[in-house]
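All protein chains but one are shown at their positions in the complex.
Going in written order, the chains are labelled A and B, and every chain counts its residues from 1.
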Amino acid sequence: MATKKIVTWTKKDLLGLEYLTKEEIELILDDARSFKEVLTRPLRKVPTLRGKTVVNLFYEPSTRTRTSFELAAKRLSADVINIVKESSSIQKGETLIDTGRNLEALKTDIIVVRHNCSGAAMMLSRSVSISVVNAGDGWHEHPTQALLDIFTLKEKLGAINGINVSIIGDIAHSRVARSNIWGLTKLGANVTVCAPEGLIPAGIEELGVKITNSVDEAIKRADAINVLRMQFERDRAEAFPSTIEYFKTFGITEERLKNAKKGIIVMHPGPINRGVEMSAEVADGANSVILEQVTNGIAVRMAVLYLVAHAKREEAPTDAV
Amino acid sequence: MATKKIVTWTKKDLLGLEYLTKEEIELILDDARSFKEVLTRPLRKVPTLRGKTVVNLFYEPSTRTRTSFELAAKRLSADVINIVKESSSIQKGETLIDTGRNLEALKTDIIVVRHNCSGAAMMLSRSVSISVVNAGDGWHEHPTQALLDIFTLKEKLGAINGINVSIIGDIAHSRVARSNIWGLTKLGANVTVCAPEGLIPAGIEELGVKITNSVDEAIKRADAINVLRMQFERDRAEAFPSTIEYFKTFGITEERLKNAKKGIIVMHPGPINRGVEMSAEVADGANSVILEQVTNGIAVRMAVLYLVAHAKREEAPTDAV
Partner (left out) sequence: MATKKIVTWTKKDLLGLEYLTKEEIELILDDARSFKEVLTRPLRKVPTLRGKTVVNLFYEPSTRTRTSFELAAKRLSADVINIVKESSSIQKGETLIDTGRNLEALKTDIIVVRHNCSGAAMMLSRSVSISVVNAGDGWHEHPTQALLDIFTLKEKLGAINGINVSIIGDIAHSRVARSNIWGLTKLGANVTVCAPEGLIPAGIEELGVKITNSVDEAIKRADAINVLRMQFERDRAEAFPSTIEYFKTFGITEERLKNAKKGIIVMHPGPINRGVEMSAEVADGANSVILEQVTNGIAVRMAVLYLVAHAKREEAPTDAV
C-alpha cells in the first residue's frame, strides 16, 4: 500500500466502530502490531502512559475484559484504578454523569467503561473532557473486542478486504456481533450472520450483511467463523429450548467443519461453553485462534489507550455523529 | 503573615481536626497547595513515597473516598493495597486491632481506615506504631473531607479567619459537619449549623457554633454554605417525612440564593441528591465549587499522606488527647 493515506488520530474517545473511518480502524490495527511486539520482550513494559491514570469503571462484572484493560494500561506504565459499581455509590443514587465528572475532577485521564445500558459510553463521553473507552455498552457495541477479532483475522489472512466472515450465535443480543459488523464491512469483508430465527434482529441486513439460519450454509464459504457465546443465564431461554438442542442445531463440530474451507479460522470471544457453541475438539483444535485472540486483545487495547491519550484535539470533544 | 510560626509536623496519625492545632491545620493546607500544582503537570506524579505502602482498609464501602486516597497515594508513587472488609476475615472474627497489627507486621506504612464505629481510627492508632489516617469513623470525624472543604474556602476567599460558613443538613449524623466545625472554628471562622430540630445534636453549641432551623437565616449572611447529604437510606426517615418535604423546607434553590451574598460559595461533600439537598441548577451553577472540592481532595490527601509518613517522631506515638 504505497499510497497509504497518512492518518492522524483526533478522537478523544473510542465509543464504537460505527463512528470510525476505515483509516482510523487501520491506524489502531497498525499501532497494535507495534505494541504486540512489546509483549514478546522479557520486560513487557513501556513508559508511554507514565503519570497517566486509567479508570476501569465496570457496572457489569467482567473479569476477562477488566483484566485485559488493566494489563494493557500497566504495560504502558499507567496507574490503574478499578471501580466495580455494585455495592458502592450506585446505591447512593449517583448518576453515571456525576461519576464521570468526579473522575474528571480527580484528574484521571481515561475512563474504560462497561455498562449494561446501550449508549452509556457515549453519554459519559459527552459529559467529560477526558477520554472514554467503551468496554461494552448493553447490546450496542464492544469495539475493542471487534478490533482484536479483526486484528487476529488480518494477522492470519493478510488482509480483511474481500474475506468471508460468518458470525454465528445470538446476533440479537450481541454487542460483539454489532461491532464486528461495523468494522468488518468498513474494511471490505463480506459478513454473514447466522442465528436461530428469533435471534436475528430486525433490519440487520441494512448493515450490509447476509443472513442465514443454517450453520452449514454459514460455514460453507467462510474464511473465518466468529462463534458467539450463548448466554443462557440471561432471559433468553425462550429462544431455544435447551443447550443440548442448541448444540445439535448450531454447535460447531469437527464433522461440520469438514464442509468448510481448509484452514478456516475459528474465533470465539470467550468464555467458551464447550459442548454448547462448539465442541471441545474444535475449541482446542488446529483451526482455533481463541487464545491468540486473548493475546491480541492486550495489544489492541494498548493501541487504543495510547491513541486516545495522545489524540490531536482538532475537533469537537466527542466523536459521535 | 511575616511572623508566621514555623511548624514541624510531629504526629504519626491524622485522627481528627479536634486533635490538631491551628498551625498544624495550616501546615496541611500549605503543603496541599504545593501538591495541587503537581496535579496540573502532564506527568502527575512525584517520587515522594516511593517504596512506601498505603493500605486502604474500608469497613464501609466508599468508592469516592477510597479512589481519592488511592489516587493521592499513587501520585506520590506509593504502592497501594485495597482491603474491603465484608466477605473477608471480618467474618472469621478477626478484630480491628488484630488486622492493624498484621498490617504493621506486613511492614506497611500508612493505614487509611474507614469504619462505621466512632473512635475506630483512634483505637487502631493506639494499637500500631505505623501511621493511621481516619477516612471517616462513624458519626465522629472525617478530617480529610473537612480539610478539603477548608482548603477550597481558603482558595476562594483568601482566608478563613472571620468568614461566615453555614453547614446545612443532617448535623446529628454527620462526621463531615463535626470535622468542619473543629477545623473552621480553630481557624477563626464563624460557623452556623442549620438542620431540622431533630437533627441538631444536643450540646453542639459548646463547639462554638450558632444554631438555626431556618435555611433562609443560614444563607443570609453566609460567605459559604456546606450542604450535607441526606442519607435517607439509613434509619432517619423518622426525622423527616419525605425527600420532597425536605427539599421544600431545606433544599437550596436559586430562589433562596437570591437573598444570599453575591458570590456565595456552595459546597457539598457528594454524592449529591439533586432535588433533595439542592436543586440541579444550584449544584451545577456558578456558585457551586463541588467539583473543585473533588480535585482539592487529592491535593489535601497527598499532603496528609506526605506529612504522616515524614513526621518527626518527638512525642508519644498517638496524637490523641
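Just so it is clear, a contact is a pair of C-beta atoms (placed from the backbone, for glycine too) under 8 Å apart; a residue touches a chain by one contact, two chains touch by 3 or more.
For clarity, every value in this text was computed on a predicted model and none was experimentally measured.
Note that of A:Thr48, A:Thr212 or A:Asn273, the residue touching the chain absent from this view is A:Asn273.
Checked against the hidden chain, the listed residues A:Thr53, A:Ser68, A:Gln145 or A:Asn226 yield one contact partner: A:Ser68. What chain A contributes to its contact with the hidden chain is residues 39, 41-45, 61-64, 67-68, 70-71, 74, 86, 233, 270-273, 291-292, 294-295, 297-298.
On the side of chain B, touch with the chain left out of the figure occurs at residues 50-53, 79, 81, 83, 85, 87-89, 91-94, 98, 101-108.
FYI, only the chains that are shown with their structure count from here on.
Centres computed as Cα averages put chain A at a distance of 41 Å from chain B.
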